[in-house]
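In this view, the complex is presented without one of its protein chains, the others remaining in place.
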Amino acid sequence: MANFVLANSGHNRDDEASKFGMWLFLFTELLLFGGLFLVYTIYRYLNSEAFLHASYELNVIMGTVNTVVLLTSSLTVALSITALQKGHVKLTMWLLVATILFALTFLVIKYFEWSAKFEHGLFPGMDHYEHLPAGEKMFFFLYFFMTGLHGLHVIVGGVLLGFVMRDIKKKKTTPDNYVYLENGGLYWHLVDIIWIFLFPLFYLIH
Amino acid sequence: MADNTNSRHLPGDPKEHHIVPYKFHIGIWVGLIILTIMTVLVSVMGISLVAFSVITAMIIASAKAVVVANYFMHLKYENKLITWLMGVTLLLFVVFISFTAFDYITR
Amino acid sequence: MFSNASNFVQGVDTSFAIILGASLFFLVGITGVMVYFVVRYNKNKHPEAQDVHENKKLEITWTVIPTILVLVMFYFGWTGYEPMRKIPEEGIKVKAHAQMWSWQFEYENGKYSDTLVVPKDEAVILDLISRDVVHSLYIPAFRIKEDVVPGVNNKMWFIGQELGKYNIFCAEFCGDLHSKMLSSVHVIAPEEYNVWYNDTTQPEIHPGLVVLKKNACVSCHSLDGTRIVGPSFKGIWGHEVEVITNGEERTVMVDEDYVKRSIYDPNADVVKGFNPGLMIPYQNLVTEEEVNEIIDYLKTLK
Partner (left out) sequence: MAEALSQPVSFYQAKTGLFSWIFSTDHKRIGLLYFYAIISFFLVAMSLGFLMRLELIAPGETIMDAKTYNQVFTLHGVIMIFLFLIPSVPAFFGNFLLPLMIGTDDVAFPKLNLFSWWLYVLGGIFALLTLVVGNGPADTGWTFYAPYSVKTGTNVTMAVLAAFILGFSSILTGLNFIVTIHRLRAPKMKWFQMPLFAWALYATAWIQLLATPVIGITLLMIIAERVFGVGLFDPALGGDPILYQHLFWIYSHPAVYIMVLPAMGLISEMIPTFAKRTIFGYKAIAYSSLAIAFIGYFVWGHHMFTSGMSGPARVIFSVLTFLVAVPSAIKVFNWVATLYKGSINVKTPLLFSLAFIFQFLLGGLTGLVIGALATDIHLHDTYFVVGHFHYVMFGGAGFAFFGALHYWYGKIWGKMYNESTAQIAFWLMFIGFNVLYFPMLVLGIMGMPRRYYDYLEDFTTLNVVSTVGSWILISGIILMIYNLIVSRKKGEAAPRNPWGSTTLEWQTPSPPPLHNFDATPVVPEGNPYDHKQNKSE
């Protein structure tokens, strides 16, 4: 059978479509966190004193450092796209390595933060947590839930960039065809944007 | 998807892939860091009015988000459609929060 | 034209009639036109179709008219509803306790009743209180309903305007026996009501049973051996039961300690074959004294 191909085929390469799809996906991520922001807003409104009080338990310095780490990792991803566009494949790889290292740094710092909270028994089910007033419980639970979900996204983003690196190695992602890198980058920036909001909401209520 | 056929091009697509210079990105990053330091300072310096600090913190965070989206994420150089749709998404998000909050505020 | 069982019936039924009238008009009208077209322009009678693409005027008309109509409907819905929110200051205040799966009405003088008794032509204000899950107090004859949400201070009010007895339903799904969560309102003459209200003598029953009834224990635990959702109380005293404690099965004796634990921390020992989580801890709701009365009473249930 004459296997003719339509000009507007779903099997053709269409970078704009891939990017558009990625953006749409980011919209859903935004609203996924949006639900949590809604819960946060309402409970914060109902328990403002308790939230204020509980937020003092969080470590502003670690939070700030992590913000800087994530912002910098966003920079390295953005730079890596420029690098690939200019054909500097080696540099691209190094920038991606840096990004993933920043991601790990972020997670390590988060790990220390979380374990400090665990030591204080602030995780649901632990002793100290159970004796907190309701509003503070809510704060800590939301803290764990939201930063936990965000942490999960950091991991996914890191893995995604790892796959992109493999693609670059295999010459599937090249200076002429770098939409995967762009999409990986988009995802990574979203993770950053969400943190930009989480950070003041939890750490800087004072 | 990775067929060897040519890439599709529709009206409204950006003509050329815009290459953002390294220096420009770094400049953006410096700006973001400054904004971060600002929020922390506003909070830690102890401007004690809770609402005030929340609002400033949110304004600064939004400013940062817009910068990241526009430049790091190249929103500025993409098809305008994406910006519009992003606007719709944010509008709905605002509606969800404000309608629900309205219920609580007027109880 | 309408019944006058409560002060809201008129408003609600008026708005119902108006919306229903408009709806019937559209339903009959549109269906009629549709059927007429199908018959009139059937291909046998009308073999050659004529294309009509659009007609701006017509389209604007049928956008604007429904818009106005729906706003009118909204308006009547609103005016029928408005008085329900205007809770008066003065009136008979009753606390309506909803719990899985029964109603208890607590009057200002501390009197408890499992039906709602109210005098004719007087405002009654209900404080809706739930300890476990969401219920909803529904009196169809009065056209009123409001959810009883734990932790939220909902209120409703009405004036009973015709003597009689009317159903109360629970209208929000609340678990197994949701459909059995019934009660009734008695609208009685004011003089009769005063007599009833001031008669606080307890009926000649065991004080333990009073506690069980007041806290709605009996809606889950039968006294005659039938299984509802909780184990029956009949004959449990002094017998052994198999319970699951922290996932392990063991056998315990039903004694004072056990009963007390079962009431204050029901999920610690879960009777085998029953679901944990249904019974709430009665720590702050049942006093030690009352527990002792319950135990006294259990002893009599052989």
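By written order: A, B and C. Residues from 1 in each chain.
Note that in this section contacts are C-beta pairs under 8 Å (C-beta built on N, C-alpha and C of every residue); 3 or more make two chains touch, one makes a residue touch a chain.
As the structure is a computational prediction, the values presented were derived from the model and not from experiment.
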item: Chains still shown that are in contact with the chain withheld from the display; value: A, B, C
item: Given A:Leu32, A:Ile61 or A:Val108, the one touching the chain that is not displayed; value: A:Leu32
item: Interface residues of chain A (partner: the chain not displayed); value: 1-11, 14, 16-17, 20-21, 24-25, 27-36, 38-39, 42-43, 46-47, 124-125, 133-135, 137-138, 141, 145
item: Contacts of chain C with the absent chain, listed as residue ranges; value: 8, 11-12, 15-16, 19-20, 23, 26-27, 30-31, 33-35, 37-38, 41-43, 46-55, 58-59, 62-63, 66-67, 70-71, 73-74, 76-81, 84-85, 132-134, 136, 138, 140-141, 143-147, 149-152, 154, 167, 169-180, 229, 275-278, 280
item: Residue ranges of chain B at the interface with the undisplayed chain; value: 1, 8, 10, 81, 88-89, 92, 95-96, 99-100, 102-107
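Throughout what follows, only the chains that are shown with their structure count from here on.
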item: Geometric centre distance via CA averages, chain C-chain B, whole Å; value: 47
item: Rounded Å distance, chain A centre to chain C centre (Cα mean); value: 45
item: Chain C: positions in contact with at least two other chains; value: none
item: Chain A, residues touching no fewer than two other chains; value: none
item: Residue ranges of chain A touching chain B (in the complex, touch as defined); value: 5, 8-9, 11-20, 23-24, 27, 30-31, 34, 37-38, 41-42, 45-46, 48, 52, 60, 64, 67-68, 71-72, 74-75, 77-79, 81-83, 85-86, 172, 177, 182, 185-186, 189, 192-193, 196-197, 199-201, 203-206
item: Chain B - residues contacting chain A, complex; value: 1-3, 5-10, 13, 17, 19-22, 25-26, 28-29, 32-33, 36, 39-40, 42-44, 46, 48, 50, 53-54, 57-58, 60-61, 64-65, 68-69, 71-74, 78-79, 82, 85-86, 89-90, 92-93, 96-97, 100-101, 104-105
